[in-house]
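Here the complex is missing a single protein chain, while all its other protein chains stay put.
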Amino acid sequence: MSLCSCKQEKKVNEECGVFAITTDGTSGIDVVGESYYALYALQHRGQESCGITVNDDGVFTTRKGVGLVPEVFTAEEMAKMPKGKAAIGHVRYAPKSQIDAVNAQPMVVRHAKGTLSLVTNSALVNGLELRQEMQQQGTFFQTTNDAEVMAYLIARKRLETHSIEDALALALERFEGAYSIVLMSPTKVIAARDPLGFKPLCIGKTKDGYVFASETCALNVVGAEFLRDVKPGEIVEVVNNELIIYRQGKDEHPKGLCVFEYVYTARPDSVIEGASVHVARRRAGELLAKAHPVEADVVIGAPDSGLDAAQGYAQESGIPYGVGLLKNRYIGRTFIQPVQSQRENSVKIKLNPISETIKGKRVVLVDDSVVRGTTSERVVRLLKEAGAKEVHLRITAPPFKYLCYFGTDIGKPEELMANRMPIEDMAAALGADSIGFLSLEDTKKMASGVCKDYCVGCFSGEYPIDVSKANQKDKFEEKLTK
Amino acid sequence: MSLCSCKQEKKVNEECGVFAITTDGTSGIDVVGESYYALYALQHRGQESCGITVNDDGVFTTRKGVGLVPEVFTAEEMAKMPKGKAAIGHVRYAPKSQIDAVNAQPMVVRHAKGTLSLVTNSALVNGLELRQEMQQQGTFFQTTNDAEVMAYLIARKRLETHSIEDALALALERFEGAYSIVLMSPTKVIAARDPLGFKPLCIGKTKDGYVFASETCALNVVGAEFLRDVKPGEIVEVVNNELIIYRQGKDEHPKGLCVFEYVYTARPDSVIEGASVHVARRRAGELLAKAHPVEADVVIGAPDSGLDAAQGYAQESGIPYGVGLLKNRYIGRTFIQPVQSQRENSVKIKLNPISETIKGKRVVLVDDSVVRGTTSERVVRLLKEAGAKEVHLRITAPPFKYLCYFGTDIGKPEELMANRMPIEDMAAALGADSIGFLSLEDTKKMASGVCKDYCVGCFSGEYPIDVSKANQKDKFEEKLTK
Amino acid sequence: MSLCSCKQEKKVNEECGVFAITTDGTSGIDVVGESYYALYALQHRGQESCGITVNDDGVFTTRKGVGLVPEVFTAEEMAKMPKGKAAIGHVRYAPKSQIDAVNAQPMVVRHAKGTLSLVTNSALVNGLELRQEMQQQGTFFQTTNDAEVMAYLIARKRLETHSIEDALALALERFEGAYSIVLMSPTKVIAARDPLGFKPLCIGKTKDGYVFASETCALNVVGAEFLRDVKPGEIVEVVNNELIIYRQGKDEHPKGLCVFEYVYTARPDSVIEGASVHVARRRAGELLAKAHPVEADVVIGAPDSGLDAAQGYAQESGIPYGVGLLKNRYIGRTFIQPVQSQRENSVKIKLNPISETIKGKRVVLVDDSVVRGTTSERVVRLLKEAGAKEVHLRITAPPFKYLCYFGTDIGKPEELMANRMPIEDMAAALGADSIGFLSLEDTKKMASGVCKDYCVGCFSGEYPIDVSKANQKDKFEEKLTK
Partner (left out) sequence: MSLCSCKQEKKVNEECGVFAITTDGTSGIDVVGESYYALYALQHRGQESCGITVNDDGVFTTRKGVGLVPEVFTAEEMAKMPKGKAAIGHVRYAPKSQIDAVNAQPMVVRHAKGTLSLVTNSALVNGLELRQEMQQQGTFFQTTNDAEVMAYLIARKRLETHSIEDALALALERFEGAYSIVLMSPTKVIAARDPLGFKPLCIGKTKDGYVFASETCALNVVGAEFLRDVKPGEIVEVVNNELIIYRQGKDEHPKGLCVFEYVYTARPDSVIEGASVHVARRRAGELLAKAHPVEADVVIGAPDSGLDAAQGYAQESGIPYGVGLLKNRYIGRTFIQPVQSQRENSVKIKLNPISETIKGKRVVLVDDSVVRGTTSERVVRLLKEAGAKEVHLRITAPPFKYLCYFGTDIGKPEELMANRMPIEDMAAALGADSIGFLSLEDTKKMASGVCKDYCVGCFSGEYPIDVSKANQKDKFEEKLTK
């Protein structure tokens, strides 16, 4: 349930979307304009800040700022951007404390051999280690972001090598963690994905050039044809508007893709690793129905991300699907609770039950997650007040129990409801009549098909790479500022 | 399909939402704060301007302006509003040419016997006649709005009578057309509905007072219990925080309710005249399935208003329901097309097909209307490009052929596709494989239950009241300004 | 001293500036654009709201709103305004409680015979009487403004007469008080001034049309040549782009011009009734020097309005003129005291002493007024802290003791320092070593030349017209809203 604009409720947040586009100039494509539309399509991956670098014959112009895409790129600002034959762009999610223009991407680095601009969806477990190592070698940082670490290490390698690709390849060897990167040099645009493929990244083809994007929904909006995903560990580049594989990926499909991309993060109309997000969510619902059947009268979804899964649950169970909760579609960044009231049910402003669907019914409510439990508890109460006889919560993922080291902000373990009590107590605590989570095994099955494995560390505590270095990260900020 | 923010595409628009709340002060209800939430819930009925008048022991303070509720009522502005025991509020839809603060409601009138504040969702066929008549008698107008005509006529009658209720009753005798009115005097809040009940209006009960609202979704958000709809022709008032029926309504249920409230205007979680909007839409889908069956593989809805009906079509036909089109949830008033491009498919920015649902399939697309045809044609093309083998359009209302005189802005008859060609040619013109509209008879059945009849003038050309006076309206503006 | 943006300090405020322009179209003058520039030049007369009505071949388009001229008339809004051959405009000062778009001018009235748009700088002593009389006759008001009363009475007279000029003339007979009016009908622009000429109003000639404006500084900015002032009681009009005297003024020069126009309100580069404001202020300084000589080392002015007078004082007294106080030129509407501190000397943010001018010196400080005394007391302390041995206050007007009924907001009598203590005690109370006010006689001499008499009611309590009716005005608002 995407109540991300509700400041009081902690929700899962995913970090960042990336985009790049090239043209040979023959079809008159406006690379800045298309980047605007693409970032608009990727807005759900990050609402805090955004930016675009355009490459006009080797001269880079960057505009970035805090706000949604149409807020930062007003008509006036768009008019100031030069034309060019390549551009990269970024939308960024950030915890509230880090919402600042200085953290916005693209990250532009001016080094001894030129300039590079980088956008990345990343989280490094050895970010602090690399930062400290580079600091010892005399590199200075303006932010506490991994993106700056990555850009500088690439730039550093650039000084020791003959090409930006070589530099990138060398730098990647040092990055431990999750990253999907797009890099622009004065003559090239390069995309790379970590060896486990934690974050999605795909390639598209326009009439006269190429596109890289975090999700396929950004290809659609610019009229690009989907070619394929960037493979885990692969480095591909566009040089002279030709697509070249610089370094082969090791596997056809990632072993570490964040399964939460399917559960919540990605847009349902995107296709990741051959699996439709929408279909994966329906599948999750079907699997839940098999694993946690219940006698009920109606299956409803928590908008927006629970809707697809609810349809799957309904179909598999034979219980009718219904629309039981309506979300106010004006809820957005402009909503500010203007009165400091004790409104216990602030959730009512965002969600309203449709009693005809619910009244006197035994309701299955399909949602994507239980984090601290506050929101879930309120939604259950809302349904009961609207006349639901029973409410059976079905969650399209296993319980959150462990920290994510790869960029998904699910909060501290001690805040997570699944850590505060046994699962069998959760239903009662939430006021629900039963609760069922998708099992780890089923979670991996939701995005069927070609992708064989996923990162499910936040559920299992078993991460696809060693995260021990990341444990120092918590004291990171304080150390740096003393 | 609610592409209302898309400036290029003409869409149906409904005018206005009204709200009022009273309290006896015992439970600490903040009438301005609750009005804010209620208008937020009614925002879909009008996004152009909004306003609130609060009554603080007989002293009225009004704040109104151009913009969405949270834009006009910022935290700073909210803090400036006094407390009070009654408030009325309004959200207004307006054609672009009339977006101006002077047209915003509440309309405050200071007359010889005091002050009144009025909000209304109305359209009078004799608005021009009344205006001219009052002008002859020396009344002056600042706007070209019917709301001003209504407020002034009520005020005029107030001068001749001993109470605001009597004044309202006398004024209502002169109003020919559609109106749901809420009026506040220093000591009373009064609600009235036209004899045919064109526009919805309902009554709610809070812990210590009453609420009037255009839709029940506004009751829910302020925690009010639904009592009943205001009856057609009825005048009810809250005096000393008691609910009093001043004038009995003639019928239990309206004969002229705009059926488009169920099709498009109202929020699905609202209940109008005992019929759930959500259920009515599902029903429309079922009726369509019976009347226009087709062999197909999947039924999809055009978001947002086509979704419920698609589920109904699917259930009735046995064809699986699918999610085939995704709407970018960041589309809103802030979206400005920053580049003046020849993007034929600007619809792509707002809607994206989910090809897994569509590819190779025979698709039934359920939508709420075909106006000029431009949008529908583009959506059909989008689906075909995404691989749909066939696209069968099913529309949850009859074809628009006639002007609406009661406040729904569907454009001029000559712009309407159903007027430019026979219905049997429309499928081909839109690129669809077949098209089916809900029949007039079925339209009346969609909101089953207690309400026996509706206004379907825009479909049939037969209006529940004489509209001949309204035909002069077109030349209205010019005449007034010469 | 124009600390008008300083919210804590009560300062004198004058209400409104008016403007009109006509063209025959031959020289390509953009009447909306020129109105923008003119209102910009008149901005000092009102910062709360502004507006323009343009007449495009009989069709009126009005844009008005809360804010400074460039805030309301952004490039985007300007682009939406049609071209035309006449326009009128307004800038409005308003007490904080009345800052609302509904009060902005031009006031547009649509009556039985057409439309009129009116801008006015006015204050009627019988405003309430007229309002009540009209209310009894069935006229309704949306605001509590005299402008609405005036517009409606003119419109009412229009219904009884054959021309807008006749209507205006009849209406003027009923207006008791101060008014400079500019009125636009579909074919005419008419200017009128009250018989005593309280408020300035002048006529200019452009290459192909005419201009009316509150001050000559607005003529200069649009490149118009000054023709003459509108005479008291005169009605002049532009018809078919010809200037016609509809009704002769009674006198050559006004008997009731507000002398505070010269002291504070008008821009120094304006010429009113043949007297330069700048020269008048210098003269006031000279007269002060004669009346209140003092042994001192330097004469300084309180910026901005005290500067000219200080030069006059210096020249007459032979004491050197110096710049002793500097005003932060970024002080404006955007300044918000961001910290709720106990900063006693908030005046420091706006004014800074130049110690080289002051230190060890006996200083004559020339200022325009003492209202409540708070600001004056702080400025004196500022100078003393900067090393002034003595501070001798010289005020370019008599003490404020009485209410102004004609539009200048000097506060309630009980707040005025000159009412709370004898003048001989004021110096000590302000921390000054002496204080001297311009005498009533000298005040009338400051704007030498042709104008023989002025309104000095706020100083003497003797008003040029009977103000007894106005005394009910204080309870006006409450009465209306009950």
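To keep things simple, chains are lettered A, B and C as they appear, and every chain counts its residues starting from 1.
Following the convention adopted for this analysis, a contact is a pair of C-beta atoms (placed from the backbone, for glycine too) under 8 Å apart; a residue touches a chain by one contact, two chains touch by 3 or more.
What you are looking at is a predicted structure, and each value in this text was computed from that prediction instead of being measured.
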Neighbouring shown chains of the undisplayed chain, as defined at the top: A, C
Candidates C:58, C:268 or C:413 - the one touching the absent chain: C:268
Of C:68, C:258 or C:446, the residue in touch with the unshown chain: C:68
Residue touching the undisplayed chain, where the options are C:17, C:353 or C:373: C:353
Full-complex contact with the absent chain, from C:78, C:243 or C:427: C:78
Chain not shown, touching residues in chain A: 58-60, 62-65, 100-102, 104, 107-112, 114-115, 132, 135-144, 151-152, 155-156, 159, 186, 477-478, 480-482
Chain C, residues in touch with the chain not shown (by the definition above): 30, 32-33, 36-37, 40-41, 43-44, 68-71, 73-75, 78, 217, 220-221, 223, 267-269, 271, 276, 278-279, 304, 307-308, 311, 315, 320-321, 323, 326, 328-330, 332, 334-336, 338-339, 341, 345, 348-349, 352-357
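Criterion: only the chains that are shown with their structure count from here on.
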Contact graph of the chains (line, ring, star, complete, other): line
Whole-Å separation of chain centres (CA-atom averages), chain B against chain C: 46
Cα-centroid distance, chain A relative to chain C, in whole angstrom: 58
Centroid spacing, where centroids are CA-atom means, of chain A and chain B in whole angstrom: 37
Per-residue multi-chain contacts in chain A, two or more chains: none
